[in-house]
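One protein chain is absent from this view; the other protein chains keep their places.
Labels run A and B following the written order; every chain starts at residue 1.
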Amino acid sequence: MGVVGKRVARVEGHERVGGAGLFADDLKFHGMIHAAVVRSPVARGLIRKLDFRRALKVPGVKGVFTFKDIPGKNCVPIVIDDQPFLAEKYVNYVGEPIAVVVAESRKAARTAASIAGVGINELPALLDPLKARNHRAIHLFGDDNIFRHMKIRRGDMEKAFANCDVIIENEYRTPYQEHAYIEPQAMIAIPYPDGSIEIRGSMQCPFYVRKAVTTILDLPESKVRVVQCATGGGFGGKEDVPSLLACQAALPAWKLGVPVKLVYDRAEDMISTSKRHPGWIHYKSGATKDGVLRAVEAEYVIDGGAYSTLSAVVLFRGTVHAAGPYKCENVKVDSYAVATNKVPTGAFRGFGSPQILFAVESQMDQLAEKLGINPLEFRRINILRKGDCTVTGQKIEHSIGLEETLDRVIQASGWSPSTPKEDGVGFGLSTIFYGVGLGAGGKHLARTGARVMLHEDGSVLFSVGTTEIGQGMATVLSQIVADELSVPLSWVCMTPTDTSRVPDSGPTVASRSTTMSGNALKDACLKIWGVLHDEAACMLGQMTPEIAFEDGLAMCGDRKIPLLDIIKSCVAKRRPLSAEGWHISPPTSFDSDTGQGDAYVTYAYASNLAKVKVDRETGEVTVLKIWSAHDVGKAINPALAEGQIEGGTLQGVGFALMEEMKTDDKGRIINPEFSTYIIPTAKDQPEIVPIIVEHPYPDGPYGAKGFGEQPLMGIAPAIANAVQDAVGVRIRDLPLTAEKIWQRLKKK
Amino acid sequence: MIDQDTISPSNLRQALAARARPNVAVVAGGTDILVRLHDRVDRPWPKLLVLDGIKALGKITLHDDFVSIGPLITFSEIEISPIIKKYAPQLAQAATVAGSVQIRNRATIGGNIANASPAGDLIPPLYVLGVTLELSSARAKRLVSIEKFFVGPGKTILKSNELITAIRIPKIKSIGFFLRLGTRQALAISKVSVAAALRLKNGRISDAKIALGAVAPTVIRAGFAEEFLRGNRLDIALIHRAAETAASEARPIDDIRSIAAYRKEMVAVLMKRGLMKILESM
Partner (left out) sequence: MKLRFRLNGKFIALEIPGAERLIDLLRERLDLVGTKEGCGKGECGACTVLLDGKPVCSCLILAAQVAGREIVTIEGVAADKRYAQILNAFEETGAVQCGYCSPGMIVSTAALLEKDRHPSNEEIKRALAGNLCRCTGYSKIIEAVSRASELMAQDQK
């Protein structure tokens, strides 16, 4: 009677409903002061002068800190270490941090920061990645402004296109998407008299934060402890940015010897923190009359902003997914992450794949139309099945439920391409996949530790290195531990994620927590279970017993011993009942010249069907219903898996229809508020039908794969395809606003 | 009650006296001014004149020829008021679609008027209802037609020592509508809005008032469209022509929410839809 696979209520829900003080800004420390950041008002320039005299006169201000005050290295370590923590000579984007002010109150700190004298000689800035690439005069990164260039070279493109019966070639664009987590970024740094410093805050990656703080303060890792607070949404926006906040709080905390809290104002958060990379895609795909996809040629450019941060790895994922979940013998992809003088872009649910998949899935429908084959049939011909190879040459031997996800959305909706429909109503499909985990692009980080302690009273405390950010990780992992040790779920508790409890376990990204931490916990639990089993055997007087553990009992034939008695016996004999676990990912590979290799350890798959209604006069799109089926390997908690599908789907709807962070000709973000950056409200929600499909992943705990990002990724093209079906308008740049649709309808 | 940052008068006389002081900003519901002040971190706030306590400004009263609405009446109160639903249904419709529950519970009609946004949702209905505003200072009172009140985006003829003390809606029987388009289904500032009030006599339109929001520096009347409607029977052909005429009177701009060409045509679409509904109900 295990709990894995059951819809148990979240273990961490009870306190949160009552508003418990678990978030960073809820915490107060004795003597704590507040920080605010002085930022660049221009996209590019040379810092001529900094004058903090007026700022220092604001009542309550305790100090202003610049790069000169940094004891260690002025660098935020991520992938390529090109980002300074505080600007020294040049500023490269509007909002770039220049100094940190601290004061007794948040208000005084913000006032002082706003009146700090910042004199910058403005320099010409690069704002368009297509123009920035290989720019002759302005060099933001290297001599071509390209953070990274990646390739896929497979087959013979010329021959393949020559043999195609239809070819579709188009350009696609996707905008900045802002995470808009409801809890703004927040961090507290607490220095201790023993020379150590503790960081508490809203974050996805405590180990990244630790590395950043040790870098700027020049401290050993043993002297920096990072503890994650309840985190009010991340979606990738709290992957690397918290490192910046931690340093912004830690520097003054260290220098002044007092706790420092830093909370970003919403507009500040929207202006200065990472977002989804804007994408530009030139896509050419060809097929033969029999409906087989024969050739794909894509150029994919992502706007990385002023510093590389995560662009190199975002590009990796985008590149691997650039042809969608299909077989294709001839593929040429060139992808570029380009530097511009705008906010450094980073991780956001999908991580480089939603942009390219918008192009892929739009192309598939257009190819189908030109071929005279319906889009469902066209996909069935080309989707990956067991034994097929991806376009990186990876053979899929296990856990591929893509076809079943397609079958299930068709079944659940009752739709077929020949279903008659009312005027203005349309249906659109998308099929996608998602490489689970860090893949070959991040393999050196693909390790996780865990710790499990079984107490004398039977309660279990476990620690992992990944973080609960709302996705329900604490519950899923608790379910795994409960079943591994055969204890009731209510006996199991997770500690807050704390770098002093487990070794560096990498980041909470890439939908990796269930597989990585789940397997590390299984490793630890197995060790404890071994001790319990051994003791049970002693107590039962059996040599090679068939002992079953279930629901707090050890059973052998007729005999039952309560688990608590076994535990007591272990304690009396001083047998260890705690253990460490470790898990590293199976090998991955990727050849940088050909883009061939086993890019990810496994893939999740999904199919989406969107039903929309388009108002022909106003151009407004109403999404009526979305059926979304995901192959998750095994749903440890189906209710939580549904929650991911529902939440990610609505973020996808936002990306498709209304979300667009806009910049002006001076590189300034002009809509950094909830009133101008439009995310869906409860009234904008379509009916969402989440469907779980399970094709177990042999190396996943209980067969589970990760999939938290996937629900967002295929929604925009499904909606675009549905709009085409509804009113015959094909829009290739997101978002699909009423104005765009109206303009196109007028032209017809 | 006065402290360093705020003045909280307990009656209108005190409020008008306080209003005459320098560097004072009026706070009614606070849903516009406190949002603006949130960003004002670099210099001190003006002294805030908090009107909450003044009961006299929070009433809806019936007079012989008009309904008087106090400036502190909230959007929520407008939404549910039987008097307003009877005499100013367009106003109730506008209050219903604005913001969110939380905003509607605080935002006031006086604040919406004084804020003078060209997209302010209550304003087009007030135009077509022929509303008169009572503006009071400590020494004087004057009545101003709503159309004369606005001079530009965020700019009105309200003197720095005046408060809006009443909104008078003539008790004229009319049939009308308020429609708008936003960027999403709630918490959305209007891209374009249309309000109408028609009076019918013997099957003909004896009077028509049309007001357009978010398509000019202030809310405007669509005078040509009104003239077009006057004296005629309402039918489909008339509706189409009137809608196009109204659209031609709009002078919208491109901005963060929408583009001029779209707004212009949507005036016609909303006009048409609103008038068709009236036709269908006849």
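Everything below uses one rule, namely that a residue touches a chain if its C-beta (ideal position, glycine included) is under 8 Å from a C-beta of that chain, and two chains touch if they have at least 3 such contacts.
Keep in mind that this is a model prediction, so the values were computed, not measured.
**Q** Considering all chains of the complex, which shown ones does the missing chain contact?
**A** A, B
**Q** Considering the whole complex, which of B:Leu16, B:Val50 or B:Ile146 touches the chain not shown?
**A** Of all options in B:Leu16, B:Val50 or B:Ile146, contact with the hidden chain holds for B:Val50.
**Q** Would you mind spotting which of A:Asp25, A:Glu484 or A:Asp725 touches the chain that isn't drawn?
**A** Within the whole complex, the residue contacting the unshown chain is A:Asp25.
**Q** Just name the one of A:Glu198, A:Asp265, A:Glu660 or A:Glu694 that touches the chain not displayed here.
**A** Of all options in A:Glu198, A:Asp265, A:Glu660 or A:Glu694, contact with the hidden chain holds for A:Asp265.
**Q** Out of A:Pro191, A:Gly581, A:Gly643 or A:Gly667, point to the residue that touches the absent chain in the complete complex.
**A** With A:Pro191, A:Gly581, A:Gly643 or A:Gly667 as choices, the missing chain is touched by A:Gly643.
**Q** Have a look at A:Gly401, A:Gly472 or A:Gly619 and name the one touching the chain we're not showing.
**A** Answering carefully, the residue with contact to the hidden chain is A:Gly472.
**Q** Just checking the interface: what residues of chain B touch the absent partner chain?
**A** 1, 3-6, 8, 27, 29-31, 34-35, 38, 45, 48, 50, 52-53, 76, 99-103, 105-106, 185-187
**Q** So that we can see where the missing chain sits, which residues of chain A does it touch?
**A** Touching the chain left out of view, chain A contributes residues 7, 9-10, 12-14, 16-23, 25-26, 28, 179-184, 230-233, 235, 265-266, 469-472, 639-640, 642-643, 646-651, 673-675, 679-683, 685, 688.
What we mean here is this: only the chains that are shown with their structure count from here on.
**Q** What's the distance between the Cα centroids of chain A and chain B, rounded to whole Å?
**A** Going by mean C-alpha positions, chain A sits 44 Å from chain B.
**Q** Residue numbers of chain B touching chain A in their complex, please.
**A** 39, 41-42, 100, 181, 183-189, 256-259, 261-262, 265-266, 269
**Q** State the interface residues of chain A toward chain B in the complex, per the touch definition above.
**A** Interface residues on the chain A side: 107, 110-111, 114-115, 267, 617-620, 658, 662, 670-671, 674-676, 678, 680-684, 738-739, 742-743.
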